[in-house]
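Some notes on the structure that comes next.
The other protein chains are all here in position, but one chain of the complex has been omitted.
The letters A, B and C name the chains in turn, as written, and every chain counts its residues from 1.
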Amino acid sequence: MCRWLAYFGDPIRPEELLYDPERSLIEQSRRGSPEVALANGDGFGLGWYGLRDTPGLYRSSLPAWGDRNLRELSAQLQSPLFLAHVRAASGGVGVQQTNCHPFRYGRWLFVHNGVVEEWPRLRRELTMAVAPELYPCIEGSTDSEVMFYLALTFGLDDDPIGALERTAGFVEATAHRLDVAEPLMMTVGLSDGEHVYGVRYASGPEVNTLFVSSSVEDLRMHYPSNEGLGHLSDKARVVVSEPLINLPGLWHEVPVSAALVVQEGPVGLQPFRPRLP
Amino acid sequence: MCRWLAYFGDPIRPEELLYDPERSLIEQSRRGSPEVALANGDGFGLGWYGLRDTPGLYRSSLPAWGDRNLRELSAQLQSPLFLAHVRAASGGVGVQQTNCHPFRYGRWLFVHNGVVEEWPRLRRELTMAVAPELYPCIEGSTDSEVMFYLALTFGLDDDPIGALERTAGFVEATAHRLDVAEPLMMTVGLSDGEHVYGVRYASGPEVNTLFVSSSVEDLRMHYPSNEGLGHLSDKARVVVSEPLINLPGLWHEVPVSAALVVQEGPVGLQPFRPRLP
Amino acid sequence: MCRWLAYFGDPIRPEELLYDPERSLIEQSRRGSPEVALANGDGFGLGWYGLRDTPGLYRSSLPAWGDRNLRELSAQLQSPLFLAHVRAASGGVGVQQTNCHPFRYGRWLFVHNGVVEEWPRLRRELTMAVAPELYPCIEGSTDSEVMFYLALTFGLDDDPIGALERTAGFVEATAHRLDVAEPLMMTVGLSDGEHVYGVRYASGPEVNTLFVSSSVEDLRMHYPSNEGLGHLSDKARVVVSEPLINLPGLWHEVPVSAALVVQEGPVGLQPFRPRLP
Partner (left out) sequence: MCRWLAYFGDPIRPEELLYDPERSLIEQSRRGSPEVALANGDGFGLGWYGLRDTPGLYRSSLPAWGDRNLRELSAQLQSPLFLAHVRAASGGVGVQQTNCHPFRYGRWLFVHNGVVEEWPRLRRELTMAVAPELYPCIEGSTDSEVMFYLALTFGLDDDPIGALERTAGFVEATAHRLDVAEPLMMTVGLSDGEHVYGVRYASGPEVNTLFVSSSVEDLRMHYPSNEGLGHLSDKARVVVSEPLINLPGLWHEVPVSAALVVQEGPVGLQPFRPRLP
C-alpha cells in the first residue's frame, strides 16, 4: 500500500520518526496494517533538506527494515524537513531504485501513496503529456513518478496545490476517455524545503489515510509529563500515512479531498478540487 | 520465521510449488502465517538436482516475491528433486546472499527453519567445532550454515539422520554449558539428490511446523476428479514448513522429534534423538 | 562499451562461452579491450532457448564477473541457442536490471552494443513512435530497449532485418531533425529461437566490432588435433562483439553495414541499409 511521512520543524535526526516510535515507518515497512497484511518491502527512500541548497536523497530497492545504511543515515543526519517513504509495488510495476520515492526535481521532493488504476493502459498518454524538457528526467516506470512530472508540467513551481489539482484532473479526464471510471487514489507528500504539502484525494469512495500531528503546544497540554515532547520545537509537525504511535489527540485525520500546508505559522487546510490543466 | 519446501518425484517445474498453489512458497514469503505476521522477505534460495552430478543453486538476498529471475528459473527448469527456502532473518543476523538457504556442499543441499537461541554467544564455540578442512567453506554468519557444517563434520555423508542428531546434541550440550537451557528450534530439509530428509525437533515445547504430503495414490482415492493429481507420478512427495494448499487429507503433520526419509518406495519415519558426537 | 555473444548449434552449456575461453565474456566484463580500458560492470543478462516455447531470461544489474548465480546457471543449463550481454552504461543512463540486455518480447531476444547519440534529447520522440500496444512493455530507460520496441513496431515478426533497417532509418531521420548528424552506433544480436541475426552498422565512420566464427568444418581442417572442436556440432556458430579466443582463422569480421543470418544451413550475409518506415 506504501507508507510515507514528512517532518517539519527544528532539526531532528530522522531515526526519531523512522525507527524509534512503536509504529515507526520501518515497523510499517515490516508489517502492513491489519487491513492490508502485506509488508511494504519493495524499496524505500529518504529525502532531506538543510544541508545544502537542494535536498539530499537516499533510495534503495531493498526492504527498508533490513537496510543498515538507512539506519546509519537516519542516526547521523539532522534535518529540519525530510520526507521518507516505504514502497509496496502495485500493478506489476517492478522493484528498482528508480521506482522508489521520494522523486526529486530541483528543490522539490515528492512521495505518493496510491495508484493510477490500469496504469499500463494510461501510461503512454499520461507520460506524453509531460513537458518535453522534463521528459528525459523520467527514469522509472511508476505512475507516481509520472504524476510528479505532470505536476511540474502544470506549474508546481508557482502553485503547488493547483498543479496537483490539475494533475489529478488530467489523470481523471484521460482515464475517463479510456473507460476507467475512478482512476485515482492518492495521498501525496510534497516539499520545496520551506513547506510541506499534503494532499488526500481519491476519484472514488476508497481513500488512503492521511494524518497530521497536533501542534506541540496542544500535545504538551494533554501530556504535560511526556519527555519526548520536551525536545520538539513548537513548530514541529509530522504528516503521515498512518500514525507512528497510538496516542489519543496526537493525530488529526486530514479530510478527504483536502490539501494541507505546513509552514512557519499555523497549518493551512484548503479543499482539493481536481481541475483540467 | 522462514519457510521451506522439498520436492521428490518425477521431474516437474519448480513453479508448480513455488508459485502456483494458493499458499505457495512465494505467497508464504509475502505474508507470514497468521501467528507470525511478518513477511519472509530476507532472501531466498532454490537448489535443484537432475541437470548435473551436483545440484544447481540460485540464491538472492532480495525478497522472493519480487524476484523475476526466480520466476524465470522456476518456469524454465525441470527437476525431480529440489529444495526451496524463503528467509526471515533472526537475531540480528544480516541479510546477504551467503546467509540464504539452501546451503550446499558437494551433493548435499540443506535448508533450515528455526533458530539457535543466543547465537552470538554460542557462535564461536559451535563454529570452532566444524572440521578444519570444512571451516573455509563457511561464508556467512548464520546459525543454519554452521549447523550444516557441523552435520558434515559429524558424518553426514555416511549417516545423515545420525549426523543431524549429533549436531543437535552438540548444540544443546554447548548451550547448556553457556546457560542456554533450550537452544534449538529446528525443522531441517536435507538432500543428497536421491533422498529427501526432514527433521522436526526442538529443545523446548515450541516447535516449528513440518508436513509431508500424502501419497498420490491416497490423494487420487480422495479426489478422483482432481486433474492436478493426474500429472503427478505415484512417487511424488512434498515436504513443507506449511501446507501449500488447504485440502483435507493432503498433508500429514510430521511428529515432533521425528525424522522423515523420502525415497523410492514408502516414506520412512524414525525417532530423532539428539546425542553427543 | 558493452559486449555480447550469441550461440547457435547443438545444445551446450553457456559456461563454455561465458567462462571457459581465454577472453570469455566474463573476462570481457572484467577488462575492457585495450582501446576502451573500462570494465563492462554495469549489469549483464543471459537469455536461452530450448527448454520451453519462449526463451528464459536471467538479468542482473551486478557486475557479471562476481555473480555466482550466473556461474551456476551457465553450468547447469544446456541450450542450443542463447544470447548473453555484459553492459557498460553510457550517457548517464542508470544501472538497473531493466536496463540490462537481452530484452525479451514473445519469442524474441535482443542485445545491443552501441549508442544513440544525445539519447536524452531524442528519447521522447523515439519512444513515442513505439506502437501504443507495445509501449507498456518498456520498463527501463535505455536507447537499446526503445530500439527493440521500434523494431517490433516496424515489423520484426515478419521481416527482422527489414525491421532493424527501418529502426535505424527512423532513428537517423529523427536525429537529423534534431541536429544530431551521426546518431547511431550499433551491433545488434537478435533471435527468434530458430535464427540468430547479427547487424553491424553505424551512421558515421566509427563502428563497433562484430565477428562470426568459422564453420566447425573449416576449423577442423585448420586444427585437426584440437579436441575442443570435437564436441561441437557441424552447425555450431558463435557471433561475438569481440573474439573469445585468439585463434587465427577462427573469426570472420562481419562487414560494416551488413546483416548476418545464422540458421540451419549456410550463414547468410546481406547488406544493411537503413530506410524510413
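In this section, a residue touches a chain if its C-beta (ideal position, glycine included) is under 8 Å from a C-beta of that chain, and two chains touch if they have at least 3 such contacts.
Keep in mind that what you see is a predicted model, and the values were worked out from it rather than measured.
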Item to check | Contact list for the unshown chain, restricted to visible chains | outcome: A, B, C
Item to check | Candidate in contact with the missing chain, chosen from C:G47, C:P63 or C:G198 | outcome: C:P63
Item to check | Options B:D10, B:E139, B:E194 or B:E217, residue touching the unrepresented chain | outcome: B:E139
Checklist outcome for this item: Missing-chain contact, candidates B:S33, B:T54 or B:T98, resolves to B:T98
Item to check | Touching residues (missing chain, whole complex) on chain C | outcome: 30-31, 37-39, 41-42, 61-63, 66, 68, 89, 94-95
Item to check | In chain A, positions touching the absent partner | outcome: 48, 51-52, 56-60, 68-69, 72-73, 75-78, 97
Checklist outcome for this item: Residue list for chain B contacting the dropped chain reads 94, 96-98, 120-121, 123-124, 128, 132, 135-136, 138-141
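The rule we apply is simple: only the chains that are shown with their structure count from here on.
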Checklist outcome for this item: Taking shared numbers over all numbers used, above half giving same and below half different, the chain A and chain B interface sides are same
Next on the checklist: As a quick test, compute the distance in whole Å between the mean CA positions of chain A and chain B.
Outcome noted: 40
Checklist entry - Of all the residues in chain B, which ones touch at least 2 other chains? => result 68
